[in-house]
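Excluded from the complex is one protein chain; the other protein chains are retained at their positions.
On to chain A.
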Amino acid sequence: MPERTVVIASRTGLHARPAKLFVQAAAAQEVPVRIRVGDGRPVPANSMLAVLALGAVHGTEVTLDAEGPGAEAALDSLAGLLARDLDAEEASGG
């Protein structure tokens, strides 16, 4: 199954606005995407509660996986999102 491993870049971790942006983007993908921390159980990336329960902070390594047509593009786009400091973008964007 295609996978991407990425380090959470947002300063405050995967919660509040960064979590919202990620869950929103995951829900907009054409394939279901899952996310896990290390060898943990993968959870649906479109579930805010499941994503928060990962407890992923700044610097945590997470792995995304997906299967089916468009999986590679979906993973690239979501991994790219997590690799950006979404808090900093929020601050500079006003």
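To be clear about the criterion, contacts are C-beta pairs under 8 Å (C-beta built on N, C-alpha and C of every residue); 3 or more make two chains touch, one makes a residue touch a chain; residues count from 1.
Simple rule for what comes next: contacts and distances are computed from a predicted model.
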> Between "Phosphoenolpyruvate-protein phosphotransferase", "ABC transporter ATP-binding protein", "FecR domain-containing protein" or "Anti-sigma regulatory factor, serine/threonine protein kinase", which matches the UniProt record of the unshown chain?
Replying inline: "Phosphoenolpyruvate-protein phosphotransferase"
> Of the residues listed, A:A9, A:V31, A:L52 or A:A79, which one is in contact with the missing chain?
Replying inline: A:L52
> Footprint of the hidden chain on chain A, which residues?
Replying inline: 12-13, 15-17, 19-20, 23-24, 43-44, 46-50, 52-55, 57-58, 90
